[in-house]
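What follows is a set of notes on a single structure, which appears directly below.
All protein chains but one are shown in place.
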Amino acid sequence: MNNTIDPTPTDWNSPEMQKRIAKRYASEKRFKLMGLSAVIMSTAFLIFLLITMLGNGFSGFQQTNAKLEIDFPSMTGGASAQSISGDGADAAIRSMDIAGIVAIAVDNQYGDLAKDMDQTLFSSGADRRVAAMLKADPSLVEQKVVLELPADAAIDTAYKGDGLKKAEELTQILDEKGLLTTEFNLSFLTGSDASDPAEAGIWGAFKGSLMTMVITILLAFPVGVLSALYLEEYAPKNRWTDLIEVSINNLAAVPSIIFGLLGLVVFLSWFNMPRSSALVGGLTLALMTMPIIVIAGRNAVKSVPPSIREAALGVGASPVQVVFHHVLPLALPGILTGTIIGMARALGETAPLLLIGMRAFVPAAPSGFSEPSTVLPVQIYLWSDEVSRAFVEKTSAAIIILLLFLMTMNAVAIYLRNRFETRW
Amino acid sequence: MTTNELLFLVFAFGLIAWFVGRARAASFINADTPIINSLPNYHGWFSCLWAIIPPIIFLIIWSNISPALVTDMVLANPEAASITADTFSRSAILSEARAVANGSNQALFQEGSEKLVPLYAEAQSYYNSIALVATILLIFAGGAFAYTRLKPNFRARSKVEKIVMLGLLLASLIAVLTTVGIVASLIFEAYRFVTLVSPIEFLFGTNWNPRDDIVAGEDNGYGAIPLFWGTIFIGAIIAMIVAIPFGLMSAIFLTQYSSPRFRSIMKPVLEILAGVPTVVYGYFAALTVAPAVRDFAVMVGFSNAASDNAMAAGIVMGIMIIPLVASMADDSIAAVPGAMRDGSLAMGATKSETIKKILLPAALPGVVGGILLAVSRAIGETMIVVMAAGYAANLTANPFASITTVTVQIVALLTGDQDFGSPHTLAAFALGLVLFIVTLLLNLVALRVVKKYREAYE
Partner (left out) sequence: MVEQKSGSNTIENSDSTHKITARNVNVFYDAKQAINDVSIDVDMENVTAFIGPSGCGKSTFLRTINRMNDTIPSARVEGDIRLDGQNIYDPAMDVVQLRARVGMVFQKPNPFPKSIYDNVAYGPKIHGLAANKGELDIIVERSLQRAGLWGEVKDRLSDSGTALSGGQQQRLCIARAIAVDPEVILMDEPCSALDPIATAKIEELIHELRGKYAIIIVTHNMQQAARVSQRTAFFHLGTLVEFGETSNIFTNPQETRTQDYITGRYG
């Protein structure tokens, strides 16, 4: 042993050493602070995003109404409540030329004002609102009434405090006369896309999303679960299995827009499936979601301990029975968690659906899987492109709805994961 | 009868076959043979599968060939021979007549299609009855065959299980089919593109201004270098400058410093950040971040800053990627054996020294793999750039300029009234192929790096 070179013992209390240690602790503190601020800033961004959307979107759920006085008896020539109730009510109301009546009433009450300001006062949905009111209460037709009807988008935005100068002035005049009111915008939840922002609603897109998701889950879930079971329980170790595994792992990381290209060529061009339909959208998203379910499913199946398989095999169950009677039920919570996360991703997906034509203007809720339809995220994208300022709040309101659904799905997934996390 | 109705019929009979097979097997059980080889349920499934699988296979094939048969029959009629010889309008007339005959369309627009409607209806009902008869025959043939096989010692279970295994295999082959479908469709369309536009121009040209009238040997504006640059600039540079420090530091703080309580709150928050759809990020980038960045740029002297600047898209994309980087870094750091950390701490290293000098270097391959995955995710990301970045192809490193990306151009090229065979459309597929190959390579490398790294510590 060579002990000739003896070190001088370190003097930990020397001023240099103390200074050095203080410096090291300062750097430690800085580093920790950097970490904390990274976390806080990431969170702050999320909060900022949510607040921006809530702030912009909240008013999207409100609708500004303006009062309109309509003297039905004089304008309809004395139509009776009887004539617009009962079986033929719809036809009778339709034959009344309500658009004309409203136009005259507007002219009577606001004519000069509207002309001065060169600004439409009522949304094009006002006529329909009047018709709906008459249907609900036919006796109105025998009276001179003051109805609250949806105001034009420009006035709506101005009343909410973000309008153009001209509309602001008009709004101020109307407001001073007490002619403007605000109500919950039910038509936003029940309506479909429209070029008039006051009429635009999300029901059509929402239904399209639901239908697309139905197709997606019907295809992706069984295929994903069966693939996961095959790969984890039965697949022999050979090149074919490797090929399947590599395919699945890569599909999970392929950019979503590539699936759009696939859908465009395979489903639309080669198979001639209906363009813009929930069917093609669902198929495309199913191919995208399936690998996520397979990967989550494999992890869930893997976490079922071998002892359970051995116990089942020990009492004489066949390999298929072992899997379907024992492994699958135990792995199901994990698989469901993965499925929900995959579905949440599919629900928020936009790009592939743009490519298969789901960006069309669809003014009515789709009635079938092969009808042209749109989905919530695409609707958000379409509205975000609109120039009218009134669409800003609509876009944000639609985002709130979409986020609500996604967060609910994610919360359920997180709950499932925590609730059923490995008990062995 | 439509295919759907036939399918319904098949399943109805399948249910009947299940009950019959099950009842038959149950009848085997008596005092003499108290135990049969397989449970009655398996006999039921055996019968059911035999009753439904052959007709379903038939229907799948039939639904592909019957339209051609119907059209042939219509065209064989002298009345159809009179319609125009122009292929395009001819097929339009035929498809319209078919749609009306199916009832999926009401109105007729094409001249000459109205007289084909009854022909179509006739041909379809003819072939439909053939399909119906064939389906029912197949159901009964299969069901009867299965029924004769049922015996007390018949191994119904192993037969059924073989079919189940086949089903499992087929399900997992769908992933392979999808991959093949992606590769085939991209290569097919991209090949059509390079027959029109020189691949040299596409891959190395710097002028992106796609023209529809292709002139061979000239610059047709399909030089994709500006797009590649824009994609890298936004996705791999600006976004990563945001995502890597924030993601990495968040992961370090949450794994090494934070209390378990804080960690249990913050991890779901990061997960929520990862769950926000990209269209929301895109809208946020366009509505809030982009104007702010432009104002900032103008303030510091970039008077020509665009409102659809690369910076805003890149920053928001980086924020979107933070959770991905954080979770990959988290996994990598967690995979470093605790003994390393203890060893360093026992030497008198502070926590940050241990992290910087031991944990991070040891976790580096995993972190790098995670960053590669993040880059792959960023360059394939579409909505943020579509909504916040520009459409103009600029070859510039000015982050406040409007820069376009591959994904933006794919969307731009495929929207609008484009003929499917036009160079515009095909260019989108060529871009898609490049994007696919690049992301595929990034993923393969990343997964390999991460795997190697995990093995090193196992």
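Order as written gives the chain letters A and B; numbering starts at 1 within each chain.
Please note the rule applied: contacts are C-beta pairs under 8 Å (C-beta built on N, C-alpha and C of every residue); 3 or more make two chains touch, one makes a residue touch a chain.
Note that this is a predicted model, so its numbers are computed, not measured.
**Q** Out of B:Ala171, B:Ala362 or B:Leu414, which residue would touch the omitted chain in the full complex?
**A** B:Ala362
**Q** Among B:Ala349, B:Leu373 or B:Met387, which residue is in contact with the omitted chain in the full complex?
**A** Checking each option in B:Ala349, B:Leu373 or B:Met387, the one touching the absent chain turns out to be B:Ala349.
**Q** In the full complex, which residues of chain B touch the absent chain?
**A** Looking at chain B, the ones touching the missing chain are residues 260, 337, 339-350, 353, 357-358, 361-362, 456.
**Q** In terms of residues, what is the contact footprint of the unshown chain on chain A?
**A** Contact residues on chain A toward the absent chain are 1-3, 5, 7, 9-10, 12, 17, 20-21, 24-25.
Throughout what follows, only the chains that are shown with their structure count from here on.
**Q** Distance between chain A and chain B based on Cα centroids, please, to the nearest Å.
**A** Whole-Å distance between the two chain centres: 19.
**Q** Along chain B, where are the residues that touch chain A in the complex?
**A** It comes out as residues 157-158, 161, 164-165, 167-169, 171-176, 178-179, 181-182, 185-186, 188-189, 245-250, 252-254, 256-258, 266, 268-273, 275-284, 286-288, 319, 322-323, 326, 350-353, 355-356, 373, 376-377, 379-383, 386-387, 407, 410-411, 414-415, 420, 428-429, 432, 435-436, 439-440, 443-444, 447.
**Q** Please output the residues of chain A touching chain B within their complex, sorted ascending.
**A** 24-25, 27-28, 31-32, 34-39, 41-43, 45-46, 49, 52-53, 56, 222-223, 226-227, 229-231, 234-235, 243-244, 247-251, 253-259, 261-262, 264-266, 269, 287, 290-291, 294, 318-320, 341, 344-345, 347-351, 354-355, 359, 377-378, 380-381, 384, 392, 395-396, 399, 402-403, 406-407, 410, 414
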